[in-house]
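Sharing a structure with you now.
With one protein chain held back, the other chains of the complex are shown just where they sit.
Chain IDs A and B follow the sequence of writing; residue 1 opens each chain.
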Amino acid sequence: MTNFIQHLVDALSVGSTYSLLALGLTLVFGVMGLVNFAYGMLIVWSGYAIGLLAGWHVNVVLAVVAVIGVATFLSLVMGEVAFRPFRKAPPLTLLLTSFGVSLILQASVRIIFGEGFRRVPTPSVLGNGLHAGGVRISVLQLVSVGTGTLVVLGLYLLLQRTTLGLQMRAYAEDADVAGMMGVRTERILTAAFAISGVIAGIVAMIWLAKIGTVQPSGDLNPTIKAFIAIVIGGLGSIRGAVLGGLILGVFESFLVAYLPSVLLPYGEALAFLLVIAVLVLRPQGVAGRVVELSR
Amino acid sequence: MRFSRGTVAVVVALSVVAAGCGSSKKATGGDGSACKNGKITVGEARAETGDFAFFDMASANGNQVAIDEVNAAGGLLGCQLAVIHGDTKGDPALGGRIAEDLISKGAQLLFSPSDFDVGVGAAQAGEKAKLVGTSEASAIKMPDAVGPHFFAAGITDAGVGLGEAAFANEKGWKAAYAITNEQYSVFTNIETFFKSKFKGTVVARDVVADTATDYAAVISKIRDASTKPDVIFFNDYFPHAGTFIKQLRDAGIDTPVLGGSSYDSPQLPEVVGKTRMSQVYYLAPEIWEGKDADPAVAKILAAYKTKFGADPENNNFMEGYDSAKLMLDGVKAAGSLDADKVAAAISAEVDVALPGATLTKWVDRHTQRTLVVIGFDAAGEFIKVSGPTDPEKGG
Partner (left out) sequence: MITLGWVRDRGLSRGGTSGVVIATALLAVVGALGASLYLVLAGSSSYDLIIIFGVNAVLVVGLQVLVGNTGIMSFGQMAFVSVGAYTAGILSVPAAQKKGILPHLPAFLRDHTLPVVPTLVIAGLAAAIVAVIIGPVFMRLTGIAAGITSFGFLVIMNGLIRNAKDYTRGNETFFGVPHSATLPVVFGALTAVVALAAIIKWSRLGLRARAVRDDPLAAETAGISMLFSRLWPWVASGFISGVGGALFAYQLTAFSPNSFYLAQTIPIVVMVVLGGANSVAGALVGTTLLTAWQEFVRNLENGNVGPLHFGAVRGIAQLSIGIGLVLLLLARPSGAIGSREPQLSLRARSKKVH
């Protein structure tokens, strides 16, 4: 039983990180139908920012703010310069544009910081652990779950209780009608990319604190996890992103934990088999409605 | 820290200039046909960009240090060596083209990317043009796949696996928990060689994905293992090794961790946390970091720093140095660039003293050589734990 609880704790911590990753991606999808392949580059850039800030011995609180600032800034630039002109483009074109944007961001990392792995320094307190009845939880795991909860809560309040949230939901439902009703549609896109950037900055710190290093190609892995999570959960839905991330985290962790050793080499394949099974049974995702920003 | 791109350009320019200066010299050692336009051209088909560049650029730069030494000592067969570069981007298909490009630009000897999968395209192109080639690829099966003029001149999967087993036996470890990244055959091969000579038992085995970033589930399994392991045999590369050991120590498990040469990076102790390294060991070709660095290796390191303005990323630079030295020694012994003669001369090399290491002999055109075990002191500084010894010598 203790074993099971331990594995569950591990799984939830992984899942909460995936949920956070998925949230940033799903918001932008909700307002413009873009699956942003360049999203992971925000995390990579945040990683290099952390490295620089630590090198300059910046105070931790300031550094956290600065990293979120960098990710938000990049996300905004990406949205305004690269994606806004494609507002009405078909989804495939949008996806390909985001390939292009990720190439640009990755090449700039290569040119500025070079190839290879860079250490991402993290406060050592994150490595400490708490014990409760044979179950061990690290501070980082707590931070990861806690941050996930806070971000979801904040996002929920923003979308449900503010005018901006109302407008975003209206825009996601029907952009044209929202425009006619007086929603300043050009602001919605900006807001979505800004929030997506803030979330990317936050999740970058958790993600990289776990890994400890960053490299130019470090975007692919988080991007793919976020993709899978939003597809499992249901595209464009906040609840879907949260659920999808948690489900993916539990899938992966439990496969590692409970797979008999002969099947271990098939671990990744089996994880995808489960994902496909979910999609075939519920093509619209677990949180299952049509493209919608909330609900 | 890394070398800047500018330095590479300068180096290339300098080597071209150096090559030009030697143009009036005549071949003295051989049949006179070795020099073309007064120089011998060496092709470097390497992954200069992409993930594999982390390993390959260190190898290529190591080659360069060896080549510079030869040039400073008067060249080879009376000619100066000139290096030309091409970027394979880690793509085997592009590798073949890059190698052909270099050959059409006059390359007479060829270095290919230091991995079987990544390097095979370039190596085959060299073989097709009947050039002698080496790579630091560790697969003992690679020379067979490429052809009779190709040599795997770095350390091998067999050497690393057997060396790890010997060290585990010496430590008296009875129970090993084996974890392997099966994405790359080198790690599965190392595991096979390790198991073949490990006197204890492998109590449990896990597989980790190449994309893994959170090892919590595996770590919880280690904690719950019915037989407590004496050693965790984590068969993966840096930075995964750093991430795994960091998370392992975070989880409060201080079981020793054993790995192979691809753990090597000056950043490893920093990623894990310097005070938590004392039970981490890995096999390596030579030791170059810390106070135990071999004096001969330190000399090469100094030349490397002077040339490239920064420390190497990992110990592949020493494998690169060794591989160039073994190849160029072979050319010297053959007295010509004739591929058959050079291949025969390289194959005949025995007990060659390398900086901080010895090549015992060649077996089917791959090395059998000494390795060292690297560990860490309480402050997280690199120390030599044992070696250099040849794990394949005398069973």
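We adopt the following convention: contacts are C-beta pairs under 8 Å (C-beta built on N, C-alpha and C of every residue); 3 or more make two chains touch, one makes a residue touch a chain.
On a predicted model such as this, the values are computed, not experimentally measured, just so you know.
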Next item on the list: Check the options B:E182, B:D214, B:D292 or B:D338 and report the residue that touches the missing chain.
Entry: B:E182
Notebook entry, point to check: For the full complex, which residue in B:S59, B:Q124 or B:S323 touches the chain that was left out?
Noted result: B:Q124
Next item on the list: Sort through B:E100, B:E164 or B:E392 and give me the one touching the missing partner chain.
Entry: B:E100
Notebook entry, point to check: In the complete complex, which positions of subunit A touch the hidden chain?
Noted result: 35, 82, 85-86, 89-93, 95-97, 99-108, 110-111, 115, 220, 224, 227-228, 230-231, 235, 265-266, 268-269, 272-273, 275-276, 279-280, 283, 285
Check: Mind pulling the subunit B residues that touch the left-out chain?
Finding: 5-6, 8-10, 12-13, 48-49, 85-87, 91-93, 96-97, 100-101, 104, 116-117, 120-121, 124, 139, 141-142, 144-145, 182-185, 188-189
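Definition applied: only the chains that are shown with their structure count from here on.
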Margin query: Under the stated contact criterion, what part of subunit B meets subunit A in this complex?
Written below: 2, 4-5, 48-51, 53-54, 57, 182, 204-207, 209, 211, 213-214, 216-218, 220-221, 223-224, 238-239, 242-243, 246-247, 249-252, 265, 267, 270-273, 313
Item checked: Complex contact set, residues of subunit A against subunit B -> 3, 6-7, 10-11, 13-14, 17, 110, 114-119, 121, 124, 126-129, 136, 138, 140-141, 207, 210-213, 215, 217, 221, 224, 252-254, 256-257, 261, 264-265, 267-268
